[in-house]
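The other protein chains are all here in position, but one chain of the complex has been omitted.
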Amino acid sequence: MENARFRPLEYVFWACTLLPFLVTPSYLSLASQVAVTALFALSLDLILGYAGIVSLGHAAFFGMGAYTAGLIAKHYWTEPLSGLLVAAVSAGVLGYLLSHIVVRFRHLALIMLTMGFGLLLAEAANSASALTGGADGLQGFHVPGVLGFKFDMFGRAAYAYALAVLFLCFLVARRIIHSPFGLALRGIRENATRMPAIGAPTLAHLRKAYTIAAVIAGIAGAVLTHTTSTVSLETLSFGRSADVLVILILGGAGRLYGGIIGAIIYMVARDQFSGVNPQYWYFWIGLLLVAVVMFLPNGILGGLRALRKKPQ
Amino acid sequence: MALELPKGARYALIGPNGAGKTTLINLLTGMLAADSGTILLDGADITSLKPYQRVHRGLARTFQINTLFPRLTALESVTLAVLERDGHAHNWWRGLAAHRQAIDEAAGILRSLNIPDRETAELAYGQQRLLEIALALATRPRVLLLDEPGAGVPRDESAALFSAIESLSGELTILFIEHDMNVVFRFASRIIVMVGGRILLEGSPDEVGRDPRVREVYLGGHARAA
Amino acid sequence: MLSSLAGVLFDGFAYGMLLFLLSVGLSVTLGMMNFVNLAHCSFAMVGAYATFSLVGRHGWPFLATLPMAFIAAAVISVILERTLYRRLYRASDLDQCLFTIGIVFISIAVYAWFYTTEQQSVQVPDWLKGAQHVGAMSFANYRIFLVVIGLAITAALVLLVERTRFGAQVRAAVDNQRMARGLGIDVDRAFMFTFALGGGLAGLGGALSIQMVGLDPTFALAYLVYVLIVVAVGGLGSIGGSFAAAVVLGISDMAGKYYFPWLGAFLIYLVMVALLMWRPQGLFGKR
Partner (left out) sequence: MLRTSFVLAAALSAFSVNAQQTVKIGMPLELSGQFADTANQMLNGAKTYMKEHGDTVAGKKIEIITKDVGGPAPDVAKRLSQELVVRDNVDILAGFALTPNAMAAGDVSAEAKKFMVVMNAATSAVITKSPYMIRTSVTLPQVMETFGTWAATKGGIKQSYTMVTDYGPGHDSEAAFQSAFKAAGGTIVGSVRFPVANPDFSAFVQRAKDISPESIFIFIPGGAQPAALGKAFAERGIDLKKTKVLGSGETTAEAALKSMGDNALGIITAWHYDYMSKVPLNQKFVKEYQSVANGRNPDFFSIGGYDGMHAIYEALKKTKGNTDAQALVDAAKGLKWESPRGPMMIDPETRDVVQNVYIRRVEKVAGELVNVPFDTIPMVKDPAGERRKTQK
C-alpha cells in the first residue's frame, strides 16, 4: 500500500514555494501565474495521470471558472473567495454534463471529442460577445483584493492567494489519490477491461473523476481572473488546453507533483528564454521538450525516478 | 442452447478451439451483449444488467490471458476488488488505511493462495494466474467462471493451482474452461462439451468419456494417437 | 440557387482534397506504427516554403516546384525518422506527443528566423487564375486543378497499396505489425518509405495550400487541428477513410456555411463530434 503520509521531501518542496517572497520578490506575479498553471495541470493529472483520460479540451473548465468569476465580479460582488466557490460549481456542472459523453470513449476519439467540445465552447464564448466581451475580453470589473490584502503590482497578495488555493487543492487531490476512489482510478488506468469484472462501475468512477477535475480546473481559472482582473477568450483556447497537456507530460503524469514541477519548469524557462530572445524563444522551448523526452522519458519526475532506480 | 449450473457444482467446459467457450463466458458475464435469450442467476433475470452489476449479484470470472493491474501491488489489486464489492470504492475522502477490514480480508485471500505482495508486473507468471483467481474470489462470487486458469502454467504447477481451486468453498459454483483432459477428468464433477457454438453434450466425466460423438469431434485425435 | 449550391459544393470538394493531402500521411503512419507525429504539419510547411523559395526567389515555374516540395518534405521526414523518431517507437504516446510538439516549436522558430513572420504568397501561372463559367455556375481554375491532383494522387495511392508488393507489406504492417514481422516483412523499412511518402504528400499539400490559405511559420500549428480531425474521422491507417473524411468535412463545412452562416465557426467541430460519437473508430477504422 502506498503510504499516505507526507514525506520529508514534500515538506521541503512546499517550504520552498515560500521562497519567492524572500528571494525573488520581483517575480511574484510570475510565481502566481505559475501556481495557477500548476493547479490547472494538477486537475488534468487527476484524469490523465490517474484515470487515463487524455484531454485536449481541458481549458473548457478553466475558462468556465475564469468567466464565471469575472461575471460575478462584474455584475454582483468582488469578494473572491465566494466567487471562487461559484466558479468551482459552474465548472463542475459543465464537467458533470460533458462527462456523460466523454467517458464512454477511449483513444483518439476521446482526445478529439474533448478537443471538439473545448473548441465549441470557445467559439460560443466568442459569439456571445454581449455576455463575455468577445475577443476584447471581459471588461468593466476589478477585483481589489482578498481578505483585505490588495492585489497590487508587486503580486504579493496574488501569489499568496494562488499558492494557498494550490496547496489546499493539492491536499484534496492527494487525499483523493490515497482514498479507495483513487485506487479505483488507478485500477481503471492500469486495466479498464478488468475493472467491471471486479464489480467496478467504471463509467461512474470516470464521471466522478472528470467532474472533480473540472471543479479544480474551474478554481484555477477563477484564481487567474481574481489575481489579474482580466478574462479573455484565451482562457478557453485550444492553445491553453495543449499547453497544460505539454506541461503535465513534461513534469510527469500520474505523480501528483508532475504538473506542479512541469508548470514551474515550463513557465520559468519560457520567461527566461523569451526575455533573452523574445522572437525565437520557441526554438529553445522546443529543444527543452525534445531533450526531456530523450533523456528523461515519462516526464521529468518519471525520468528522475528511473535514473535513481538504475544504479541499484 | 440451454445450460443450468446447480449450486456447488464443479463444471468443466471443453471443446475444440473456436467452439465458443470464451464467447459463452463473455455472454454470461455481459461483456458481450446477447442478441436473444435470458440469463438467470438464482432465478433472477440478469440479462439486462451491466457486467459490473452481474458481479455484484455474485457472478465473477477470470481471464484466459492475464488481465491484471500491472503497476498495482497484489494487495492493492485485491483490496480494490474487496472495496468495489462493498461499495466503498466511491469513497474519495477517507484514506485507504481507514479501510482496515478490506485490507485484512485481501491479505487473507492472498495468503490462502500463497501470493506474495509485490507489484503485479513483478510476480511470477504462475502467481499472476493465481492473482486472477484471487481478484475474482474477492468479489465473493456465488458462481465463478474460470477461463483456462491453467493456461501457460507448467504441468507441475497447474496441479497446485487446481488444488487451490478445489479447496474453494463448496457453496461456490465453478465453471472452468480447460484443455488438459487429465485436469478436467480429475477436478470436474460435470463436463460440458461445446462444438461450433453449440452444446454437444453435458454429463458426468464417465458419460462424456464414453460418448462416441465426443471421441469423434474432440478426443478423436487423442484416441487415434493412443 | 441550386447552381450556386453546386458551385459551393465543388469548392468544398476542392478544399477537402487539400485536407486529404495534408492528412493522409499521418493517418497511415499512426495506424501502422502507432507513432503520434504531431509534427506532421511541419513537413507540410517544409514543402510550402520550398515552393515559396523556388517560385519567389529563384523564379521557378509553380508547377515545377511541386515535385520539389514533395521531395524536400520527404527527405526531411526520412532524416528525422532515421535519426530521432525511431528511438521513440517504444516510448509512451504521451512522450511521443511531447517530443513531436517540441519539433513543431523548433520548426516554427527556424522558419521564422529564415523567412521572417511575414505572410507569404506565390505567383501561380495565369491559367490557374480565374474561373470557368458553365451557365450560372462557376468553377475556379485553381480548385479544378486541386481536384484533379487530389483524385490522381488518391488513385495512385490506391494502386500502390492494393497492387504492389510494397503496398501489401504496408497493409500487413498496418493490420498486425507483429505478424508482419513474423512473415519476414522488413517493417522498419516499409515504415521508412511510408513515412517518406506521407511526409512528401504533406509537403505537396502544403505547397498547394499557399494559394488558398497563405503561408507563415505558424502553419505547423494552425492546420494541425484540421489534420487531426480528418485522421480521427477517417479512421487510423485508412487511405479511403481519410479521403472520405476530408470530402465529408470539406463539403459539409462549405454547405453548412452557405445555408447556416451563423453556425459557421461551429460546423466542422459539430460534424466531427457527431461522426465520432456515431463511429468512435472513424468512418473506415477497424479499431
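Should a chain be cited, it is by its letter among A, B and C, assigned in written order, with residues numbered from 1 in that chain.
The working rule: a residue touches a chain if its C-beta (ideal position, glycine included) is under 8 Å from a C-beta of that chain, and two chains touch if they have at least 3 such contacts.
Everything quoted here is computed from the prediction, not taken from an experiment.
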{"item": "Chains in view touching the one left out", "value": "A, C"}
{"item": "Contact partner of the left-out chain, one of A:73, A:224, A:249 or A:263", "value": "A:224"}
{"item": "Residues belonging to chain A that touch the chain removed from view", "value": "21-22, 25-27, 29-30, 33, 123, 126-127, 129, 133-137, 139, 142, 152-156, 224, 228-235, 239, 274-275, 278-279, 281-282"}
{"item": "Hidden partner chain, residues of chain C it touches", "value": "1, 4, 7-8, 11-12, 15, 112, 116-122, 129-131, 133, 138, 140, 142-143, 211-218, 222, 253-258, 261-262, 264-265"}
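Here is the rule we go by: only the chains that are shown with their structure count from here on.
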{"item": "Distance-maximising chain from chain C - centres being C-alpha averages", "value": "B"}
{"item": "Chain whose averaged C-alpha position falls nearest the assembly-wide average", "value": "A"}
{"item": "Cα-centroid distance, chain A relative to chain B, in whole angstrom", "value": "42"}
{"item": "Computed distance of Cα centres, chain C from chain A, in Å", "value": "32"}
{"item": "Residues of chain A whose C-beta touches two or more other chains", "value": "none"}
{"item": "Residue ranges of chain C touching chain A (in the complex, touch as defined)", "value": "84, 87-88, 91-95, 97-99, 101-110, 112-113, 225, 228-229, 231-232, 236, 265-266, 269-270, 272-273, 276-277, 280-282, 287"}
{"item": "Chain A - residues contacting chain C, complex", "value": "54, 101, 105-109, 111-113, 115-117, 119-120, 123-124, 126-127, 238, 242, 245-246, 249-250, 253, 279-283, 285-290, 292-294, 297-299"}
{"item": "Chain A-facing residues of chain B, complex", "value": "29, 31, 50-52, 55-56, 60-61, 63, 67-73, 75-77, 79-81, 83-85, 88-97, 99, 102-103, 135-136, 138-139"}
